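What follows is a short report on a single structure.
One protein chain omitted, others in place.
Then we have chain A:
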Amino acid sequence: MRFELIRRDRASLEMALMAPVLALLAAGLVSWALFAAMGVPAGRALWTIAATPFSTWYDFSEVLVKTAPLLLIAQGLAIGFRARVFNIGAEGQLLIGAICASAIPVLLPSAGSPLLWVAMMALGMVGGAAWAAIAAFWRTRLNANEILVTLMLSLIAAQILTYLLLGPWKDPMGMNFPQTRMFQPGALLPGLLPGTRVNLSLLFGVAATIAAYVFMQRSVTGFRLIVTGTAPRAAGYAGVSAARGVWLSLLISGAAAGLAGAAEVAGPLGQLQRSISQGYGFAAIIVAYLGGLHPVGIAVSSLVMSAIYIGGDNAMVFADLPQSAVLVVQGLLLTFYLIAATFVRYRIAWTGTARA
C-alpha cells in the first residue's frame, strides 16, 4: 500500500490544541507498559514525572530556573527558523557567551562593583552574536550551509572552553580541576524570588518573548524576514535582501544564546566550568518547534520542557527510575508530539495498493 502526506487546507484550531494532549496520553500509555515490564510501579513513576514539577513551590521555582535559558534561546532561534535560517549551533554561542561574560570576574577578581553582571551580560550577548556572525559571513559570502557551520563551531567553542579551564583560567586554588574560581558577588545575577535560585535571567526570557512577539508579529523588518523564509523569490522581487535576513537571524539568535550562557555562569553556576548548559542549546531547538515557532507557543513549550526535565530528575529521586528510563519517557513525549503535530497539518492519502 502506498500513501502520502497531503497538506490540509486549513489546520483546525481544536486539533492543534488537542495534539499535545493526545501526545501526552500516548507517551503515558507506552511508558506505562514499559515501566510495568521493568517491574517499576508505573503509576507512581508517571505521576512523579508529570505532577511533582508543579507540586511544591521549590520544584516550580526550579522549573523556572531551567525555563529561563530555554525560553531565551528558543525565542532567538525561532526568529531565524521562520526566516529559514537554521542556527543549530546555539550550544556553541551559549558557551562563547559564557566565556566572554566570565572574562570579567576571572581577569578582574578584585573588581568590587556590584554591577559587574551588567557588563557581563552585554559581553555575553556580543560574544554569542560574534560567534554566530562567523556562520553568517560564510553563508552570505560563500553560501556555506549555516547548519553545518554553526554546528561545527559548537565543537570549537567546547574546545576553547576546555583550553581555558585547563590552562590560563584555571582556579589556582582548585587542585587542577578544570574550573575557574568562584565569581565575586557583584558578578552574580540578582535573585528574583527570595529563597529560590530563580534570578534575573527569567526576566531576560520574558523580555525576549515580548520583543520577539513585537518584532515578528508587528514590525516590517520581522515581516520581511518571514517573507524571505516562506517566499524567497517574491522577497527578492520586492527588493528584500536575503543576505540581510541571514545576518539578522544569526545575530539575534546568537546574542540570545550568548546572553543565556552569560546568565548561567552568573546565575546558578557562579563560575565557569565544564558542564555549563546541560544541552540547553540543542533542547531549545526542540522547544522552538514544539512552540510552533510562535513567541507565545514557545513560552508554553519551554515551561513544559523544563518541567519534563525536573520531573524526570525527581522520578530518579522518588520513584527508583534509572536515568535511562527517564530519557526514554522524554523521547517518547517529543516523538508523539511531533507525530500529532504532523497530523494536525497533514492528512494521509491512500494512493492505491502496492504495484509490482
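Quick note on the criterion: contacts are C-beta pairs under 8 Å (C-beta built on N, C-alpha and C of every residue); 3 or more make two chains touch, one makes a residue touch a chain; residues count from 1.
We adopt the following convention: contacts and distances are computed from a predicted model.
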item: Undepicted complex member, UniProt protein name, chosen from "BMP family ABC transporter substrate-binding protein", "Carbon monoxide dehydrogenase", "Monovalent cation/H+ antiporter subunit D" or "Teichoic acid D-alanyltransferase"; value: "BMP family ABC transporter substrate-binding protein"
item: Touch criterion as defined above, residue of A:42, A:319 or A:341 at the omitted chain; value: A:319
item: Touch criterion as defined above, residue of A:65, A:202 or A:307 at the omitted chain; value: A:65
item: Missing-chain contacts mapped onto chain A; value: 41, 44, 47-48, 51-52, 55-59, 62, 65, 162, 166-167, 175-179, 182, 197, 264, 268-271, 273-276, 278, 310, 313-314, 316-320, 322-324
